[in-house]
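With one protein chain removed, the remaining protein chains of the complex are shown where they sit.
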Amino acid sequence: MELSRQSRFHAVARQIGHTFNGEIRIGGNYVSAVRNGNDLYISGQIPRVNDTVMVTGRVGEAVTLEQAQYAAKLCTMRALAVLIQQTGSLDHVKKVLRINVFVNSAADFTQQSEVADGASEVLYAVLGDAGAHTRTSVGVYQLPKGASVEVDMLVALEP
Amino acid sequence: MELSRQSRFHAVARQIGHTFNGEIRIGGNYVSAVRNGNDLYISGQIPRVNDTVMVTGRVGEAVTLEQAQYAAKLCTMRALAVLIQQTGSLDHVKKVLRINVFVNSAADFTQQSEVADGASEVLYAVLGDAGAHTRTSVGVYQLPKGASVEVDMLVALEP
Partner (left out) sequence: MELSRQSRFHAVARQIGHTFNGEIRIGGNYVSAVRNGNDLYISGQIPRVNDTVMVTGRVGEAVTLEQAQYAAKLCTMRALAVLIQQTGSLDHVKKVLRINVFVNSAADFTQQSEVADGASEVLYAVLGDAGAHTRTSVGVYQLPKGASVEVDMLVALEP
């Protein structure tokens, strides 16, 4: 029997070592998700667990590719946790339309796609075929609170 | 009696010290807004008033947080001015789905969220609850014409 998306979400959470059960708080004067029809827009997520940003610094300098992939997974799990908060479960996801992956990069670090693979891996692991998505990954100069990675997401829900 | 959105737009414009009454011109070979159904996409706005970019340079070096927040407000007011040009008023805004805030950052400047709060503040001040939005803010290495901030926007209009 195939595992439910929720079970797979918790399996990934255990691998990563966090529960993602608490409320996802955001820092500023905005909201973590806005639904318009069946489209759910999710704000940019940094690899924060409670009040701690778990991975900070430039990838390719202070931070390795592996640590950055872990950060990308954390961001993506946070985005999915926001989705669960908004819609009650992961069962209403029809498609993931787009993710943007911003990587806090060293001057000569060019593996932004490989970092973003961490995010993509989580989406496939949790959502299966519905996790197929378009992606844009770029290397930025800094991120809020010095985070190593930031991921935002646009999801289509079942009507 | 609650003030109209248009009144609040002009109140913010007065605080900022510009009218935003003129036509919003853009530099390149593209358009400032495209409507698809009830979704209105607005091009990235820099803090330009007529032909002058009001705030240029890296935030955290040449530019303070406060100046950058002012720049974010200018960008956001420009985006709302584009919206008024396109739809005749602010009365058709149902929701602000997403804003992206790009901050021209110093190497160690990590308050991109605080800069973006300037944009968010304008949206709430002008649109009230309809101004709730998702947000992604990142620190970039340069922006067109050396602008300190660039903001783009996606708005859902009433049918």
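Going by the order they are written in, the chains are A and B; count residues from 1 in each one.
Just so it is clear, a residue touches a chain if its C-beta (ideal position, glycine included) is under 8 Å from a C-beta of that chain, and two chains touch if they have at least 3 such contacts.
Keep in mind that this is a model prediction, so the values were computed, not measured.
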Sites on chain B contacted by the missing partner chain, in the whole complex | 27-34, 36, 39, 41-44, 100, 102, 104, 140-146, 150, 152
Name every residue on chain A in touch with the hidden partner chain.
-> 39, 94-98, 103, 105-114, 116-117, 120-121, 124, 132-141, 154, 156
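The rule is simple: only the chains that are shown with their structure count from here on.
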Can you check how far apart chain A and chain B are, centre to centre, with Cα atoms defining each centre and the answer in Å?
-> 25
